[in-house]
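Quick one: the structure is below, questions incoming.
With one protein chain withheld, the remaining protein chains of the complex are depicted in position.
Entry: chain A
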Amino acid sequence: MKVTIKSWNGVATWRWLANDDTCGICRLAFDGCCPDCRIPGDECPLVWGQCSHCFHIHCIMKWLNSQQVSQQCPMCRQEWKFRE
């Protein structure tokens, strides 16, 4: 008797690799999306700052645009730089 694999369909789900469960700005889950979007996923991605904090991209852009003086991370007040 011998068993060999002919084909395999693997199933996986993806989640954001964030250090927190919720976005520090909108307080909604990273697994969901920001308040302005309807469907989570590629259209509402997360971004990381060099300070290692992460947010929905829509949330942090809104925040940065509202800051007139300097661009700071809302969590740690360090200067906000996108992590490449």
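Just so we're on the same page, contacts are C-beta pairs under 8 Å (C-beta built on N, C-alpha and C of every residue); 3 or more make two chains touch, one makes a residue touch a chain; residues count from 1.
Heads up, the rule we're going with is that contacts and distances are computed from a predicted model.
Novice: Among "Sm-like protein LSM2", "40S ribosomal protein S13", "Cullin 5" or "Mediator of RNA polymerase II transcription subunit 18", find the name that the UniProt record gives to the complex chain excluded from display.
Specialist: When "Sm-like protein LSM2", "40S ribosomal protein S13", "Cullin 5" or "Mediator of RNA polymerase II transcription subunit 18" are compared with UniProt, the left-out chain turns out to be "Cullin 5".
Novice: State which residues belonging to chain A touch the missing partner chain.
Specialist: 1-18, 31-32, 38-41, 45-46, 48, 54
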